[in-house]
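Before anything else, here's the structure in question.
Just one protein chain is left out here, and the rest sit where they should.
Right after this comes subunit A.
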Amino acid sequence: MMQLAVPEVPLLNVDNLVVEYGLGNKTVHAVSGVSLQVARGETLGLVGESGCGKSTLGRAVLQLRRAKSGRVLFDGEDLTAMEGETLRKMRRRVQLIFQDPIASLNPRRRIGDIVAEPLIIAGIKDAVERKRRVHEVLSAVGLDPDLVAGRLPHEFSGGQCQRICIARSLVLNPEFIVCDEPVSALDVSIRAQILNLLEEMKTRFGLTLLFIAHDLAVVKAVSDRVAVMYLGRLCEVGPSQQLFANPAHPYTALLLQAIPVPDPDVRPAESVAAGEPPSPIAPPSGCRFRTRCLRADQRCSAEIPELREIAPGQFAACHHPLA
């Protein structure tokens, strides 16, 4: 598989990952040969429409869903080959934040205990030390530990619950966090607060992030590079500015065009987006985007396009990329 140009040895290296689900006697091809790298200290944004396999990819990185084939190298070590205690140790370095903050908090447990849970699982027995860590991360996310530690999740708003989830993900001092749509369920004004908080935490704790979202503007706000996914495959990867200014893959261009812009002088383009994404149970041959692509030809149905470098650092999987 091709290596993508990143400044140093990547902290995360996903190599030709394939993840499938069984559905009755059928197979859902959720992630079909995805390769990507994330450099230490970098935020890689991952965008794509519902069902394209973003969460599956994120979960497979953490080994919460085992891949059918391919490798996930974290700091040079292959997580897909790890089991039991070794994997558990490794997991302390990699955390996950979910989309639905309220649902991901146990409603019957107090906030202090929820945030301390990863410490207990990691075997940190010193209660004083645990309390110190919990206070530290709750303060870091802008909550008053003395006021919130004893309360239950239902006493908090969605934005506050997401702060609590972020605190929980930070408590083990991880190096890498997969953020799976962390702001999609939040209102505009709260969303901005949480995005700013994530940026702040990233700098403060020296984190590396895989930031999953379906909103391109949200992804751009926090990402150094962006990867665009469609129906289980990567379409395009590149530096954020460059990819948004000059999309090379027709699907990236389509996504950009479809976004409603809060400016009445920008006339919404009559939707060129014909049709809907096909089912991942029977994905199209060749390029998976070809059933909706205006540029599709014979070759697109016969041959799977590989990612190739279109401009420095920008890679697209397309036989007929945009100029």
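As a convention for this text, contacts are C-beta pairs under 8 Å (C-beta built on N, C-alpha and C of every residue); 3 or more make two chains touch, one makes a residue touch a chain; residues count from 1.
Note that in this section contacts and distances are computed from a predicted model.
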Among "Peptide ABC transporter ATPase", "Sarcosine oxidase subunit gamma", "Transketolase" or "Aminomethyl-transferring glycine dehydrogenase subunit GcvPA", UniProt-listed name of the chain not shown: "Peptide ABC transporter ATPase"
Give the residue, chosen from A:S32, A:S240 or A:Q314, that touches the chain omitted from the document. A:S240
Please pick, from A:P10, A:G53, A:G159 or A:P174, the residue that touches the omitted chain in the full complex. A:G159
Touching the absent chain when the full complex is considered, from A:R40, A:K68, A:R92 or A:K220: A:K220
Touching the hidden chain, out of A:I102, A:I124 or A:L195, is A:L195
Of A:V9, A:A103, A:L147 or A:V261, the residue that touches the missing chain is A:V261
To test your reading of the contact rule: which positions on subunit A touch the chain that is missing from view? 49-50, 157, 159, 187-193, 195-196, 199, 214-218, 220-224, 240-241, 244, 254-271, 273, 276-277
